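Missing here is one protein chain; the remaining ones are kept as they sit in the complex.
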Amino acid sequence: MLRFVVRRLALMVPVLLGLSILLFVWVRSLPGEPARSMLGQRATPEAIERINKLYGFDDPILQQYFTYVGRLIRGDFGESTRNGDPVVTTFLDQFPATIELAVAALLFAIVLGVPLGYWAGRRVGGWLDNLIVSTSLLGVVTPVFFLAILLKLVFAEWLDWFPTSRRQDARIEATHLTNFYVLDGLLTREWDAAWDAIVHLILPGIALGTIPLAIIVRITRAAVADVTGEDYVRTAYSKGLDPAIIRNRHVMRNALLPVVTTIGLQTGLLLSGAVLTESVFEIGGIGRYLFEAISQRDYPVLQAYILFIALIFSLVNLLVDVSYGVIDPRVRVS
Amino acid sequence: MSDEIIFGAGRDSSVAKSRDLSTEALLTVRDLRVEFGKKGQRTTTAVDEVSFEVRRGEHLGIVGESGSGKSVTSLAVMRLLPASGVRVSGHIDFDGEDLLAASEKRMREVRGRDIAMIFQDPMTSLNPVVTIGTQISEVVRSHRDVTKSEAHERSVELLEKVAIPDAVRRMKEYPHQLSGGMRQRVLIAIALANEPRLLIADEPTTALDVTIQAQILEILKLVVADTGTALIMITHDLGVVAGLCDSVHVMYQGRVVESAHRRLLFAQPRHPYTRGLLSSVPRLDTPRGRPLTPIPGSPTDVLPWAEGCAFVPRCGNRIDTCSAGPPPLAPVDGRTLRCYNPVTAEQNENPQQNLAAGTGEATSR
Partner (left out) sequence: MTTAPQMIGPGDPMLAVDAERGASLWQGAWRRLRRNPVAIMGALLVLAFVLVAVFAGLLAPYAPDSRQWSDEVTLTSVPGPREGNLLGVDRYGSDLYSQLLYGARQSLIIGVVSTLLGLLVGALLGVLAGGLGAKVDMFVMRIVDILLSIPSLLLAVSIVAVLGQNRYAVMIAIASAQVPVFARLLRGTMLSQAKSDYVLAATSLGLRRRTIVMGHVLPNSVGPTIVQATLNLSTAVIEVAALSFLGLGESDPAAAEWGRMLVAAQDRFASSPQLALWPGLAIAVSALGFTLLGEAMREALDPKGRR
């Protein structure tokens, strides 16, 4: 197992390396002179010269790349060109918001999706199954941003059941240790702050989590339907086992394998969706910041953020693969 | 025709004598009918008018080809058929209890404890992600009030009983680490864990190599004799039946066509189908160059039972009455038989003679 993990981590290196090269190339291929685009309105010849010197935009490409890599290794990802803040700091500041949102969405999707998928899978062809399948289909095809707008406007603005934006009510004085607002509230025992943070996560979580929910329902349903027809489930019944044991040990442990893989694949969807959801609900996470960075050509931010995101991705995929090995003993040998 | 010559080593008669064959019936199946059908589709009758009895300690064989309904019969006894799309009617009595009327909760008590079953394909009959040990001890703990370690001990004991070497180590292994023969032995161990009174073995050796088949049958024989469990052996292989069973029921297209004691059946089969099965087995003492004598036609050449005898298209003994209506099951010549024109003793004298005078009218499209 350890060897497996190490090997996978080693494989991540060339991928990230390739990505860093790609990003390097990408930034320099964005239209317009980098310095001019970064300065925008404030572009004067002296300013441009200064920027070029600072970022080495006039140096030969290879040298630029080595400077870039050199700084990367030292953990220096540069500063935002818009506000001069170190990129790493802003990332660490905003990252928890996105993670909280993603976790909320994923929790919603799994806690609701797996049981629904299970019920549907056990009653293939029944009315409950058909209902669940149709609804999940709708979930898959509804664009995240459409759903986000819809939810926000119906439940937040019309019905006023939920807050419309941000992560916390400004009137609550909350201490932020980790920037995971819910966690902070729990750690500092400011229960009202924690609760408030949770309430703020509900609508965006549902909006972001609906597509993963639909996908999880469908995959679980298919997996459960398949597994239920397997010979070893028949053996389990012939043993006269308690239905709960059959469900947990024999059906679910096998059906969850494809579900786990899917959850791993959802990370991409979650991050993409986060960009859109964060915009609609005005949550200050990396998605929104990244988007702003793109429209304003904030290259250091872009390079770093995309690299970080790719790293997270790869780690999540690794986690999924490892858990696969934990659940399915047949995989462990390889 | 004696079974010893056809099938090699015969039944160990010493084992037969040591068993106490009580005359009381343990399992009585009467007029069992199983119909499959989805909403809006025609119903298929997989099993009809099936009746048999198994006494304590008795070994009963059910013989037939694929599609004869033999597996469905056993699944019906265990109440393992799907709940929807299936209708089971008739009477199944186990030790005084009506199994068809029993609640699902009650059936859970019966399964794995009073009646156990082993299935055909050992490669897929074990849960791939759970250890062997757990799969055995769960059936023990499910029916008995024992501690985890007691169940573990019992499981090791069972593995040793089915001759699996290094049993303690095997407990922690997973099914994919075991060979097919070993997996089937594990399944046998699981089935006999709670010393059931009846064991149903549905083609337990079909999916295994021939050499392993013999091993598994030996283990099965020993273990069943040891616990005094009654056995229903379902198979298409007459050789298996010859070495193991007391009485034999031959099924064709969902109905029992002949039931007799083993010796009688093999020595003097009366149903043309049985006769065909027996004579289609290659014999060691046949002169070289003699062609094999299979049953002509194929299982799809069938007359529905409602119209007559299902075997008509392939039967060499057919007469007009056979196509007029289904033959009833009747006691004939020391056995039960469903045939209007049984095979005669003279016909049995010429084992190589092909019963059918040609393939007959193929009545399928």
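The letters A and B name the chains in turn, as written, and every chain counts its residues from 1.
Just so we're on the same page, contacts are C-beta pairs under 8 Å (C-beta built on N, C-alpha and C of every residue); 3 or more make two chains touch, one makes a residue touch a chain.
Remember, predicted model here, so these are calculated numbers, not experimental data.
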Touching the absent chain in the whole complex: find that residue among A:5, A:47, A:72 or A:124.
A:124
Out of B:29, B:46 or B:116, which residue would touch the omitted chain in the full complex?
B:46
Touching the hidden chain, out of A:9, A:61, A:107 or A:138, is A:138
Touch as defined at the start, partner being the missing chain; which of A:109, A:227, A:251 or A:290 qualifies?
A:290
Missing-chain contacts mapped onto chain A
14-16, 18-19, 22, 26, 29-31, 124-125, 137-138, 140-146, 149-150, 153, 157-158, 225-226, 229, 267-269, 271-273, 275-276, 279, 290-291, 294-295, 302, 306, 309-310, 313-314
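The rule is short, and it goes like this: only the chains that are shown with their structure count from here on.
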For chain A versus chain B, what separation do you get between their C-alpha means, in angstrom?
56
Which of the residues in chain B end up touching chain A in this complex?
78, 80, 107-113, 116-117, 119, 121, 124-130, 134, 138-139, 142-143, 174, 176, 187, 190
Can you list the chain A residues touching chain B in their complex?
230-232, 234-243, 245, 249-250, 253-254, 327-330
